[in-house]
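Here's the structure, in structure tokens; my notes come after.
Note that one protein chain of the assembly has been removed; the remaining protein chains are unaltered in position.
Chain lettering (A, B and C) follows the sequence in which the chains are written, and residue indices restart at 1 in each chain.
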């Protein structure tokens, strides 16, 4: 993560302050549970809460000797708590603290991402409703197909981010587990009741079965949900980049006063924000592979996952948070040009009515194959010579017999294509 | 997919026979719905069901000219159905057929994979219960940690595959949608009722909003679920490969009479099946990246996703099906050596009791840091000189004062580590 | 690999016939070398060449019992060769045969791919020279920037594929090694002279140091070279897809008589070939990750790489071969529309001259910042109101003082942008 693509709230989750705070809470809650079980004195648990403090510089200093971060933290904690500190971490292993802490951090990160998604969804719905009936050409293969509305375009992305919200919420639940199960997960040296108490206090659920660690398929599922969300961001970003192309100009990122598009060419207004998140999406997406490689740890654990998570945990969540927020801002301020949409819609001389003509011909008794050929013949002539499709049809004597001019009028009706917009909006947003 | 790593049922899903059968059913059900709406004659729908046939060689021939597979199919279908065929596919686009077909194929594939998982889960539970109390050393970092049971090891993997089953079931639901929404998803040329009817008949749900295609984040989620499952296979495979190492020999893949391990070395019995699925897992896992790249199609669709899905759809599902079945067989027939587990458990002279000694020292009033150092000092001496840990402790005069021999006897108790196995089994399997 | 995306020559490399033929040659050449060293009788080597045969069905049958493919082959070979067969494979390990065979197959595949690249390079050069001075607008961020020529566009891709050719040739050399070094690579049971002889005969170089296998970083480098080539294919494919967009129409894939673009919309002509290779590129690219994961085999080897290579070896080479050939055909037949390029070039009212005006202003004494602002002000007015940029400039009284109309005429010169085309062509093609 780099400042350029970071927002402070998400960054804070990954800072030492937050991590040590969570470590402390895990240890202190565990002491409470141990005291309730009679394993350690009640005074010891109380002392931990009362005198528990830590100092990051001092922890770093101890870690340089012990080469073990949790031991360094515990040693520093003991320096503040005093003799009762010997009852801290009883029967626990470092991973009980580290993995439960990571679960808390990931749920915190997930909550920010879910809030980001809610804002993006709100922006998409607002703009979709605004342009519910703004006609625009639908394109498959980059080629004009049939009309749709700009609101329907945005509704498609709304639905995708809605699914991503559901996936991320499921992934949040997947990683929201607590393991306080001792050296290799047997609860030999610690009672399962401690895990239950800590889980409850930290907003987690007890892990079904842990080894020394919480199983990494959970984390892989979390990175996968982020990767899919990133890909949906890319999808929306590419849509906008296409719409802003010089030849299309149907929509444009907001360009602020004083902004400059190019050092060489003063005329430029580039879709740099959506290009930017397109790139960020690649980075978030690629983090799924190391997360998957982390699943196959050796026996009851090896620590190869740790460096991956120290790097990609912050990087992927911070980048995705940034990209979601940037995309929300783009949608919120997007400059839409309905008149250009109309211009593009009309540019091909009505070619997009070809299906309606073909269907009318089959209804008039022509086979599907013959109808297709007849329409294709006229469409290609119009396309290649930049002529008007309707005019071509009217000149085609064979077709004139089957499709009188009055019927053609009915077919070349732009409103026809939006007749079911309400149905679709009701499906997407709950109400039309 | 190659025959060596394929099973016939999964292969069949991806063969032309199945695909064309599904295409036909989609078209025929759509005709029924269109007839019910009065858009096409009831006789036409009836004719399609009655006379609908197709011939793969003929379809291929037509496709060579039209360069369009759905048109080739429809043309061939029309050759059998006759004039009423002109009412087939009315208002639909090819992707309505192709994407809905892919949804059916993926749900068929998911059903096989879920059945595979059920068999693997059954095998894991059976072997886990068999070895519920078979003691074995737990290892973190590849280093002896504390004892666990072989049943707990298997239970860990059971729980992972259980989660993968849930993820795959969710992914199945994610891709089980039907789109019959016309050229760019507006329902301009086809009534939403047709989609509802076809969805119901094909065991799917109507897509919330489609463009020309069903959105590809759904498919990406499916590939992600497969990728995580593959990684869990790798995890279990690596466990078995470790256990079969010459120095460990705690378990072994079944080696059949007549089997040969090496062309050069007749003494070899290698864990080739688990090595094999380790590699297959890499291939299934890597398919998630193209699936994620497929999400960002241009506008209302481009067809770049199609070649990816034609290649990776069969490849990944067939390979995962094969790997799951192979893994089930490995677990079912796994040769377990409890006596070797015991031998390894005892090999380090009781070092794995180090935590219990340390905890007893803290309970005896020593600080955590001093307890740690005292135990570490004796442990390292035992480790480096291959001496007995307990003997070292008894020789240590400082410790002898705090831990009388009788108390040491209580600490060096192998049964201690399995005292909570029932609790964990109840969590994993529903009952101990 | 699937027939739809396969070409026979590349497929043949991966068929059993070719594999067993190579295995036989390796074994027979090794016998020659062993006979020359006096390790085995000269008659034995002769017998192998004279009577050596094999039968695929029979090999399969033996493999079902032995579960070992090389042993099955050797057993079947012995059935034909007779008693002298006991001297075959002396001191060798299966991997000596398998890995050296894979080296041969990969060099065969590389040769096809290099030939593919030569054809693509030829097509690109031919079309680049044809359109060396065909003016077209250059676009950054999808936004009109400054003019370039269509030939320069193609020359860029030529240079990229030239680099890919070099990379693939280097990767070919990387995998073109032969290992005949015995069970764990020590040459304990076989003389290094055997390896040298076989290497020479098979067109390979002796591996510097092998374990039981040829090190997999070599193969990873080969897949990486293919992945980069695939990405360059995607780059060119996306260029063409953009140029074929309805709004752009500067170039178009050849659309054959009888071809149909859409089942629903007879007017459609879609860039399906370049979309297709865009998808194939994703698949080839993703194969690099499993190849990289294959590098870290355990100790002197584990066999996890094998399933990856059995799947991805054929899949990636066959797909890349197909994509290169398809791309060559697309370039060869590409329909180019210079008049549309001109139309697009002129569409923005001369905005692309903005840099020249700005530079002239700085030469006239204005600071860079003020020049920029003055030009940007007029450019934005032209852009937003679809007005002519030059006309705006002429109306701007402040600028009129610095840039008299005559000087403006000189700046608004379309030929200016192609004045260094010869220089660039000479760099790319060796001569202008």
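FYI, a residue touches a chain if its C-beta (ideal position, glycine included) is under 8 Å from a C-beta of that chain, and two chains touch if they have at least 3 such contacts.
Predicted, not measured: the structure shown is a model, and the values here were computed from it.
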In the whole complex, not just what's shown, which of C:249, C:356 or C:390 touches the removed chain? C:356
In the complete assembly, which of B:29, B:144, B:301 or B:326 touches the absent chain? B:144
Missing-chain contact, candidates B:244, B:294 or B:312, resolves to B:244
Contact with the hidden chain only, please: which chain A residues? 1-2, 4-5, 65-68, 70-71, 74, 89, 91-94, 182-183, 189, 241, 256, 258-265, 270, 272, 275-280, 282-283, 285-287, 289-290, 293-294, 298, 302-308, 310-312, 314-315, 319
Hidden partner sits against chain C at residues 71, 74-75, 78, 83, 85-91, 138-142, 145-149, 152, 155-156, 159-160, 163-164, 167, 170, 174, 182-189, 192, 206, 208-212, 215, 217-218, 220-221, 224-225, 227-228, 230-232, 234-235, 237-239, 242, 278, 281, 285-286, 288-289, 292-293, 295-303, 355-356, 359, 362, 365-369, 371-372, 416-421, 423-424, 427-428
Which residues does chain B use to touch the chain missing from this display? 137, 139-146, 241-242, 244-248, 260-262, 264-272, 275, 289, 293, 344, 347-348, 351-352, 354-355, 358, 372-373, 375-376, 379-380, 382-383, 389
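Methods note: only the chains that are shown with their structure count from here on.
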Most contacted chain pair (by C-beta pair count): A-B
From the C-alpha centre of chain A to that of chain B, how far is it in Å? 23
Between chain A and chain C, the Cα-mean centres are separated in Å by 32
Expected list for chain C, residues touching two or more other chains, is 241, 260-262, 264-265, 270, 272, 275, 289, 293
